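These notes concern the structure reproduced below.
Only a single protein chain was left out; the remaining protein chains are all shown in position.
Let's look at subunit A:
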Amino acid sequence: MFYREAGHFHDKYRDEMAIFQIREDRIGIRLLLIAAFVAVPLLHAAGVPPFAGDYLFSAVLTPLLILATAAIGLNLLVGYCGQISLGAGAFMGVGAYAAYNVSVHLPGLPLLATFLLAGAASAVVGLVFGIPSLRIKGLYLAVATLAAQFFLDWAFLRVGWITNYSASGSVTAPPLVIAGWHVDSPVERYLLVLAVAAIVALGAANLVRGNLGRQWMAIRDMDIAAEIIGIRPMQSKLTAFAISSFILGLAGALWAFVNLRAWEPYAFSIDRSFQLLFIVIIGGLGSIIGCFLGAAFIWLLPLAVEGIPRWLSIPIAADAAANLTLGVFGALILITLIFEPHGLARIWAIMKHKLRRWPFPY
């Protein structure tokens, strides 16, 4: 319907191995990126309704993109390597507090370096908590990562130097300055987060197609078979933990510095871990685009359930809307998982597939 594959013949391995093998896909993704990076800020500047105020940027797009970035991190571990983790929120917290500490103790350091160090700190912590994965798997591993969550929650609250001895345990982020650019307005914050999300998504997409990603998937599908064909489980499991935690830490630093700006340990509680796991499962295990779809589902649905009656001027009490949100949310999760256990990414793929074969679907 939109476009057909007919006439696309790859005569180079390079072409066949590209992330987007079809030219129209490549054009599409470029258009999407141009729209996100250029058109959206321009629409904001021109004052076109949904883009006019700050709301869309600071309350919808920025948190959504950060959650999607974090979900990519978790998906590498859970979706690609098959190591279930319930500690994603805590690893985000490590990133946030590491970035805070770096900015307090090394104030002259460029912000991007701060973020990378935060990711690195989170990677190290993730590596340590990944060690049990060498001996245990499945539900047992989930419980071990749950322990990581509880331990880190405890540490954020109790260990004084993590919060720079703040009396209340709540800390505030420094101003965001990147090479003289003050990232102040909601649109600028959105652009910063969008850039990070795009780089992480691209990097992750490439990673999972390469040697490392194939090792992870082999471990996920059958670890003994993988070992027999020469994959070292220790190396691949630990790299999965480290890289996943790195991205989670980066996302945590963004969540703290760009989205909340002042936060308490509760911002990275187990609720956050569950939220990320839901995003990954609903979006689709082992899919990068699924992370974005899942994050959009989780973040936009409550806003829509509250917003649509208000938009139609149907009076609805705030608490009734909140309860309605929970109900609709639960029902939709069930429906999604019953009819498409592989998540939104799979629905998206089927849709594309059907459209490409149209009018002769099979």
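Note that a residue touches a chain if its C-beta (ideal position, glycine included) is under 8 Å from a C-beta of that chain, and two chains touch if they have at least 3 such contacts; residues count from 1.
FYI, contacts and distances are computed from a predicted model.
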> Which choice in "Leucine-binding protein domain-containing protein", "Glutamyl-tRNA reductase", "Bacillithiol biosynthesis deacetylase BshB2" or "Electron transfer flavoprotein subunit alpha/FixB family protein" gives the name that UniProt lists for the one chain left out?
Replying inline: "Leucine-binding protein domain-containing protein"
> From the list A:46, A:179, A:228 or A:312, which touches the chain that is not on show?
Replying inline: A:312
>> Can you say which of A:17, A:112, A:159 or A:262 touches the chain missing from this structure?
In response: A:262
> Which of A:157, A:199 or A:337 sits in contact with the chain that's absent?
Replying inline: A:157
>> One chain isn't shown here. Among A:63, A:95, A:213 or A:284, which residue touches it?
In response: A:63
>> Using the document's contact rule, name the residues of subunit A that touch the chain not shown here.
In response: 53-55, 58-59, 63, 157, 167-170, 172-175, 184, 259-267, 269, 271, 303, 306, 311-313, 317-319, 321-323, 326
